[in-house]
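Let me begin by handing over the structure; questions about it come next.
Of the protein chains in this complex, one is absent; all others appear in place.
A, B and C are the chain letters, set down in written order, and residue numbers restart from 1 in every chain.
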Amino acid sequence: MAQRTSKKSADPAANQETAQVVKDLHERMVRIRLFETEAGKLMEAGRLPGFLHLYVGQEAVAAGVMAALRDDDQITSTHRGHGHAVAKGVGLREMYAELYGRVTGACLGRGGSMHINDLTRGMLGANGIVGAGVPIAVGAAFAARYKGEDSVAVTFFGDGATNIGAFHEGANMAAILGLPVVFVCENNGYAEFTPQSGHMLLTDVADRAAAYGMPGVIVDGMDALAVHRAAADAVARARAGAGPMMIEAKTYRFYDHQGVKGLRHPYRSDEEVAEWKARDPIDLLEARAVADGTATRAELDEVWQRTRDEVAEAIAYAEASPLPDPADLLLNVYSG
Amino acid sequence: MAQRTSKKSADPAANQETAQVVKDLHERMVRIRLFETEAGKLMEAGRLPGFLHLYVGQEAVAAGVMAALRDDDQITSTHRGHGHAVAKGVGLREMYAELYGRVTGACLGRGGSMHINDLTRGMLGANGIVGAGVPIAVGAAFAARYKGEDSVAVTFFGDGATNIGAFHEGANMAAILGLPVVFVCENNGYAEFTPQSGHMLLTDVADRAAAYGMPGVIVDGMDALAVHRAAADAVARARAGAGPMMIEAKTYRFYDHQGVKGLRHPYRSDEEVAEWKARDPIDLLEARAVADGTATRAELDEVWQRTRDEVAEAIAYAEASPLPDPADLLLNVYSG
Amino acid sequence: MTTITEARAAAPDGTARKLSYVKAFNEGLAQAMREDENVFVAGEDVAGYGGVFRMFDNLLDEFGPRRMIDTPISEAALVGLGVGAAARGLRPVVDLMFMDFIGVCLDQIVNQAAKMKYMFGGALSVPLTITTASGAGLGAAAQHSQSLEAWLAHVPGLKVVMPSDAYTAKGLTVSAIRDDNPVVVMLNKVLLGSAGEVPEEIYGIPLGQAHTARQGSDVTVIALGRMVGEALAAADELAVQGVEIEVIDPRTVQPLDTETMFASVRRTNRALVVHEAVTFGGLGAEIAAQIQDAAFDHLDAPVLRIGAPFSPVPFSPVLEKAYVPDRARIAEGCRRLLERS
Partner (left out) sequence: MTTITEARAAAPDGTARKLSYVKAFNEGLAQAMREDENVFVAGEDVAGYGGVFRMFDNLLDEFGPRRMIDTPISEAALVGLGVGAAARGLRPVVDLMFMDFIGVCLDQIVNQAAKMKYMFGGALSVPLTITTASGAGLGAAAQHSQSLEAWLAHVPGLKVVMPSDAYTAKGLTVSAIRDDNPVVVMLNKVLLGSAGEVPEEIYGIPLGQAHTARQGSDVTVIALGRMVGEALAAADELAVQGVEIEVIDPRTVQPLDTETMFASVRRTNRALVVHEAVTFGGLGAEIAAQIQDAAFDHLDAPVLRIGAPFSPVPFSPVLEKAYVPDRARIAEGCRRLLERS
């Protein structure tokens, strides 16, 4: 059975988290939250083309994991990738510009939301195909070891994604090759509109790790510090050459699967949504930071304000950016 | 951890196996053994086209499982499918004729060794694609339940096949839909020329069952009675509507992965091969039957002789059969 | 084989009922399910949610969870479930949501469903229907916008239909389900909401029979899926200029009714093929290759192909618009063909 690590956040050791880490986590989460809520508004206003899978609610996972990584560590992401990109340090300007389909975007406007990447930040891309990023992360970890580097690769995926073949094959491949990969399952309880109980018999996705001979731990995905501790352990382990492991973060998405609000079918009860929202990961961290004395309310507010400005500036940048030139349609189909 | 059921074969309950079951198992195993060794000779003599993946050594698995099935129970098989077909009751004539590429073959000469099937016997086909038979069995089980029948589906696959996505997806699908499927892993220790330790970190494939919330048991795959008991339990369970489960049968193939003898690379040690051959599943059952008084040596010999005759006759039938007519090249591409 | 035009004519003038493409699909599917108890639907979010494109709306209410099955994200197992169930006598309808996802389950479609009857010596049929949404135009980018009919039409044992409007969305779906072979129904995402006349009763459209959507004497335009509407729009525009183009909708691309095309080209002496898929290796190549052979002595110009340029589908709407063929490019192609002596 997978080890449940979320309890740790209540123990005394937790108090030793440095203010530095708390502030780092907080800033990453606020950036994601504001990036996403503003993107949601733009989508509702009909200003963004394409799909939008918002990450709001899950910020503690991206922040907690990314705070444990170096710039040269690699991540692969999913259709719900903005949070990972923001937390890994991808520029908000390039991200918004991409959502707008501008030539200044992270993909030169060619990829959109589901292909945001930044190789300088180790962000190996969102992905429109469920599970497809898993083996790609395994390949990135392979490359690191091959080159004698000590960077690790982290792959993010949902609860639903653990039912697809690529996840299974990628996990076993990483295990048998002993590669430095951390598998992070963001279990938000749903695959699109299907609850976890409708797509697997297990309660804990982390229990799947045993099928590959790798450890699996469960963490409270609304508790950024808990995620961070679990990630730091897994990353240190992988970096030391002890092979892959899996972290299941129990979390929740506050928006609909795609877009801003549900279309029809109330697949989640109001009570359930309210319960999870009461455990908003940013609120939790802020309350704790203030209670601990790790940060003052004013300091936290300053982060919000600063980030709000940055987001507004990034949106303005995107809107002022030129569109791609249709004459360049064949750009980047091939190298060389 | 998967339950190890092989121990049971030594307990007193084993003695209550009816002579009927022992004889049934013995006959199925002898049929497979003789079918295969003769096919091997024909291949060596250059008389059979195509590939030949011999099943010799693993007979206790096919026999043990199939003796627990009814004609209307369905099985899907693998590239190493002759044993399953013979044990499920497919005619030796049609099987040899198929290996010879004759129009009287089980596939009218169109499919060869890896596509032998007999829908009247619930043999839904060998398969040339590793793992592909797994979801097909899930579909067959779905159909049975849909139609309100109480037949079950059994899917056979190797240790190596449990690393492919189709296995994972099929197992989870059967579990979440609660379908009457029995997953039989014939763990012969190798995927082609790669030992199990080179393709997964687990010792017991049955431990993978837990990832789908289904029980997994381990059985001595050289002990036909033990396999039979485990299969009978799993089949009864599935038939009763209790959902899928997995059986791992630890076994060994006595010939090479493909063809009759190894080509180069001695990927298995002589000692290892000898050790397993000392536990020849037919010898084991015969020794025990004679010791038990379940059967006399003469009775057993009679089975060999009778089967030898049948095999010889089937080969003669195949050799005398006409070849397909090239004018019929497009036969059966489409229905209707 | 006059069922199509008959069904159409049967709708009393003026009072003809209009339905959207996706509702027409849904109605055909529901009627096929009523017609045959062996038909069931499986896929991701097809039951409780009714499908992300609303293709399966209300079917759970009518048919219940026995016949409407939500599955995990496991397309290989999903198609395999369909293959096994079809082999055992059911008539599964399996939904792949976006056609682009086919890469994770092509083995089950191509090596299992399509080949099983042949490899098994004819011992069974695989009456499996696979539904999926294809096409660009919604800013869905490179992994959610493809038209991959050329892959499937190259596979012996499969059939492939591409409904071009509400009427064909219903009729081809019904025929696909009634057919004893694996059939892939490629719905077009952009067309989902577009309305057309649709008879209320259940009707099939014969697979492998092309439809002449408009008659004309100057150029034969063979258009796939959504391009039929674009071709008809181009025809309107050209008619103003005195150019009459004939528009052929193959409806089924495997098997492909080439006779209707040949007969038309032998009259018009000029042919253009248009599809959303990239031109290179697209079905336009097959159609052009067959026409230049069968109508060699009748052609006044080479067969012209219009498709997407050789790149993945771009995200930015400004690029996507330039990428996907449209009425303007079709009209321009016709004019170019007519300029050749």
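One rule holds in what follows: contacts are C-beta pairs under 8 Å (C-beta built on N, C-alpha and C of every residue); 3 or more make two chains touch, one makes a residue touch a chain.
None of the values given here were measured: they were computed from a predicted structure.
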item	value
Option touching the unshown chain, where B:83, B:101, B:139 or B:170 are the choices	B:101
Per the touch definition above, residue among B:115, B:208 or B:288 touching the missing chain	B:115
Of A:43, A:65, A:108 or A:182, the residue in touch with the unshown chain	A:108
Listed residues C:239, C:263 or C:301, member touching the removed chain	C:301
Sole contact to the chain not displayed, among A:21, A:67, A:99 or A:136	A:136
Where the missing chain touches chain C, by residue	76, 100-104, 106-111, 114-115, 118-119, 141-143, 150-151, 153-154, 156-157, 254, 256, 277-278, 280-286, 288-289, 292-294, 296, 299, 301-305, 310-312, 314-315
Contacts of chain A with the absent chain, listed as residue ranges	74, 76, 105-111, 115, 117-119, 124-125, 127-129, 132, 134-144, 146-147, 153, 165-166, 168-170, 172-173, 176-177, 331-336
Footprint left on chain B by the chain that the document does not show	49-51, 98, 101-103, 107, 109-112, 114-115, 127-131, 160-161, 163-166, 191-194, 198-200, 258, 264-265, 267, 323-324, 326, 329-330, 333
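FYI, only the chains that are shown with their structure count from here on.
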item	value
Identity of the chain that, by mean CA position, is farthest from chain B	A
Gap in Å, rounded to a whole number, between the CA centres of chain C and chain A	37
Centre-to-centre distance between chain C and chain B (centres being mean Cα positions), rounded to whole Å	41
Multi-chain contact sites of chain C, meaning residues that touch two or more partners	71-72, 74-76, 104
Where chain B touches two or more other chains at once, by residue number	165-166, 168-169, 172, 176
